[in-house]
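Could you have a look at this structure, given as structure tokens, before my questions?
And then chain A:
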Amino acid sequence: MSGLVTGGWNFVIAAYVVTFSVLFIYGVSIITRLREERSRAAEEANTK
Partner candidate 1 sequence: MEQSRMSEPFDAVPPMMPRVARHKVGGLTAALRKEFLLQWKTRTQFMAVFVFGATSLLLFSFAVGPNSEALRLYSAGFLWLGLLLSSTLTLAESYHAEMENRALEGLLLLPSDPRALYYGKAIANWMQLALLGIGLVPVMVVLYDAGTTDLLRLLAVILLGTAGLSAPGTLYAAMTSQARAKQTLLPLLLFPLIVPALLASVKATSLIILGDPMRQLPSWISLLTAFDALYWSLCGLLYGRVVEE
Partner candidate 2 sequence: MAAWLKNEICDITCFASGTAPHPPAAPSPRRAGRGTIESERMKTAPPAILLAIGAYFGFVVAIGQFHGVPGLALGLPSGVIATLAAGCGVAGAIWFLFANDQLDSWRPPQILIGLALVCLAFGSYYGLFVAPPEQFMGDVQRIMYVHVPTAWNALLAMTLAFVCAVIFLFNSDYKWDSRMEGSIEVGVVLAFLLCCQGAIWAKPTWGVWWDWDPRLTTTAVLLFAFIGILALRKFVEDPARRAIWSAVATIIAYVDVPIVYFSVRWWNSLHQQQSNPGTVSKQFWLPLRLNAFGILFLMVAFIMVRARLAALRLEHEMAPPLPEVAELGEAV
């Protein structure tokens, strides 16, 4: 396909938004899960 592709800004913004939001959501989810797991492990260690 040749010729100029115009008006692609919507797609660019969509790509960047999708990328950063997926990375952000994944990061938040694993940090939250690790926090919960660490507090559970610390609790167990204290009760033993």
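Quick note on selection: all candidates are chains of the complex that A comes from, given by their letters.
The rule we apply is simple: a residue touches a chain if its C-beta (ideal position, glycine included) is under 8 Å from a C-beta of that chain, and two chains touch if they have at least 3 such contacts; residues count from 1.
From a predicted model like this one, the values you see are computed outputs, not experimental measurements.
Contact annotation for this complex: of the listed candidates 1 or 2, chain A touches only 2.
Contact residues of chain A toward candidate 2 in the complex are 1-9, 11-12, 14-16, 18-20, 22-23, 26-27, 30-31, 33-34, 37-38, 40-42, 44-46, 48.
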